[in-house]
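One chain of protein is taken out of this complex; the other chains stay put.
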Amino acid sequence: MSILYALDLAGTFVFAISGILTAIDKKFDLVGAAVIGFVTAVGGGTLRDVLLGQTPVGWMNDLTYIGLVGIALPICYLGRGYISKLRRSMFIFDTVGIGLFTIMGLEKTLNLGLSPVIAVMMGIVSAVFGGVTRDVLCAEVPLIFRKEIYASACLIGGVIYLMAEQLNAFRDLNIGIAIAVVILIRYLAVRFGWHIGVKPLN
Amino acid sequence: MSILYALDLAGTFVFAISGILTAIDKKFDLVGAAVIGFVTAVGGGTLRDVLLGQTPVGWMNDLTYIGLVGIALPICYLGRGYISKLRRSMFIFDTVGIGLFTIMGLEKTLNLGLSPVIAVMMGIVSAVFGGVTRDVLCAEVPLIFRKEIYASACLIGGVIYLMAEQLNAFRDLNIGIAIAVVILIRYLAVRFGWHIGVKPLN
Partner (left out) sequence: MSILYALDLAGTFVFAISGILTAIDKKFDLVGAAVIGFVTAVGGGTLRDVLLGQTPVGWMNDLTYIGLVGIALPICYLGRGYISKLRRSMFIFDTVGIGLFTIMGLEKTLNLGLSPVIAVMMGIVSAVFGGVTRDVLCAEVPLIFRKEIYASACLIGGVIYLMAEQLNAFRDLNIGIAIAVVILIRYLAVRFGWHIGVKPLN
C-alpha cells in the first residue's frame, strides 16, 4: 500500500467522522447522516477528479472508501452520548483531514503533468470542498468564508511541500512535515483567533 | 425505443412537472421556472454522467429531454389555477420520478462494468440529485435530509432489482416490480410518517 493511498484512506475516514458528527448534531436522520458523511469524505476528491477528467471518479473503482464511511457510521452513533465532548474531536478530525487531503490532491495533480500552481489549487479543493458541500447542503455559509484561517493553511502547507520537494529538503519526510504544517497552522489559527483580513473602511 | 429510454423520458417529464410546480409555488418568474424544471429533470442524470465520465452528458445528444421540459412548462402554467389541489400531484410525480430514475441510473452504471454497489449509489444519485439541486437553488435544506424516507426507498428498490436480476426472478417484470417497490415504500412512508432515525439522547 503506497503512502498516498494510506493518506487518502485516513483522510476519508476522519472526514466521514467529521461529517456524520455534524449531521447528528443537526438532528438529521440516519440516511441524512450517511449522505453527509459520504459527501464530506469524498466530495473534495470527487470535484478534483471531475475537474481533472479522472472519471469514473476514484472511489468508484475501490469500495474501500464507501466501506470506511460504513464503519464510521456506527462508531459515531454509538459514541453520540459523548457528543458534547466531541466538538473538540470534530475539529481535530477535520484539521487532520485537510492536512492529509491537501498533499494527496497536490501529488495527484502533479502526476498528471499539470503546473504546480494548479496542483496547489487542487490540493486546496480536495481539502476544503467536502466541507463546503456539507455546509451548502445544510444551507449554511461555508466555514471557509467565516473567520478562521482554513484554505490558507492548506495553501501554505502545499507551497512548503512543493518547495521541499524541489530542494529535496527533508527527503522522505516532506509529506509528513507538510501535513504537520497544515495541521499546526490551522490549530494555532483557531486557538489564537488568527484572521487574514483587510480592515473594512467605514 | 428501448424500455430504459422510455423510462428515462417518463422520469424526465414527471420531474420537470414537479420542478416547475415548485417554482410556480415559490413565485419564481417564467425563466426561473424553466431553469428549475430543467435542473430538477436532468440534474440527477447529469451528475451521474459527469461522475461516470459519460460526457458530453446524455441530454446534449438528444433534444427530446429539453423538448419535454418545454412541453411541461405551458401545461403547468395553464393548470396553475388548480395548484392548491396539485400539491398531491407534485408528490405523486416526484415519487414516480424517483422510482423510474433509480432503475435507470443503476442499469446505466452496470452497463459500464462498475460494481453493483456503485450502481445502486448511482441509481440513488440519478433519483435524488435533481431534487437536491432544486432545493439548494431555492436556498432550502434538501428534502432528503428532512424526515421522510426518500433515498432509502431508492436504496431498497435498487437492491431488490439487483437481487431479482441475479436470481432471474420475475424475468421481464423485474424493472416494473422494482419501480413499484420504490413508489410504494415512498408512498407508505409519507402516508404513515415513517422515519428511520436513531433517537437523539438527551
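Should a chain be cited, it is by its letter among A and B, assigned in written order, with residues numbered from 1 in that chain.
The definition used in the following text is that a contact is a pair of C-beta atoms (placed from the backbone, for glycine too) under 8 Å apart; a residue touches a chain by one contact, two chains touch by 3 or more.
Everything numeric here is computed off the predicted structure, so don't read it as measured data.
> Any idea which of A:92, A:118 or A:177 touches the chain not displayed?
The one listed residue touching the chain not shown is A:118.
> Could you tell which one of A:30, A:52 or A:159 touches the chain left off the display?
Checking the options A:30, A:52 or A:159, the one contacting the hidden chain is A:52.
> Hey, which of B:112, B:138 or B:184 is the one touching the hidden chain?
Counting the whole complex, the residue in contact with the absent chain is B:138.
> List every residue of subunit A that touches the chain not included in the displayed model.
Residues touching the hidden chain, for subunit A, are 50-53, 112, 114-115, 117-118, 121, 132, 136, 139-142, 144-145, 147, 149-152, 195-198, 200-201.
> Which positions on subunit B touch the chain that was left off?
Residues 23-24, 27-32, 35-36, 46, 50, 53, 55-57, 60-61, 63, 66, 77, 80-81, 136-139 of subunit B touch the chain absent from view.
The working rule: only the chains that are shown with their structure count from here on.
> I'd like to verify one number: the distance from the centre of subunit A to the centre of subunit B, where each centre is the average of its C-alpha atoms, in whole angstrom.
The mean C-alpha positions of subunit A and subunit B differ by 30 Å.
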